[in-house]
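What follows is a structure written as structure tokens; I'll ask about it next.
With one protein chain removed, the remaining protein chains of the complex are shown where they sit.
After this line comes chain A, so read on.
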Amino acid sequence: MEDTDQEDLLAFERRLAEVVNTEKRSSLRWRFVLGAIFACSAISACHWVRDAKESESVVFQILSSQSAFAFSLATICLLIFYGFNHATKQDPSILRDTQEMLSPFRLNIDNQGRLILLPRQTE
């Protein structure tokens, strides 16, 4: 392989690794948000169910008294509407799609975004 080619492939690999790692960090943040919101929802849902068993009032009245549950439920709905369910699984999907994109070029990438040169197929 020529020096220029090698230098170019290294530059290509560096940027690809940057992209993959940025996506990983972003996905990790979103997963943390997802976990926190779900935990909050689960705890407040338990309180809400307990209150609902004791009182005979209408669902929405109980919901208004349980502001933590109402807030976490609204937050989840809003986040799903803005597509955070895609963001939590962004890094494996970007890896898979990039691997698919690189396969005709006899290349592959590992989980860190480093290039793997594949041998030419001999028939």
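In this text, contacts are C-beta pairs under 8 Å (C-beta built on N, C-alpha and C of every residue); 3 or more make two chains touch, one makes a residue touch a chain; residues count from 1.
The rule is simple: contacts and distances are computed from a predicted model.
Asker: Given that one chain of this complex has been left out, which of "IP07723p", "Large ribosomal subunit protein uL4m", "Trm112p-like protein" or "Vacuolar protein sorting-associated protein 29" is its protein name according to UniProt?
Answerer: Of the names offered in "IP07723p", "Large ribosomal subunit protein uL4m", "Trm112p-like protein" or "Vacuolar protein sorting-associated protein 29", the one UniProt assigns to the missing chain is "IP07723p".
Asker: Using the touch rule from the top, list residues of chain A that touch the missing partner.
Answerer: Listed in rising order, the touching residues are 4-5, 7-9, 11-16, 18-20, 22-23, 26, 81-84, 86-87, 90, 94, 97-98, 100-102, 104-107, 120-121.
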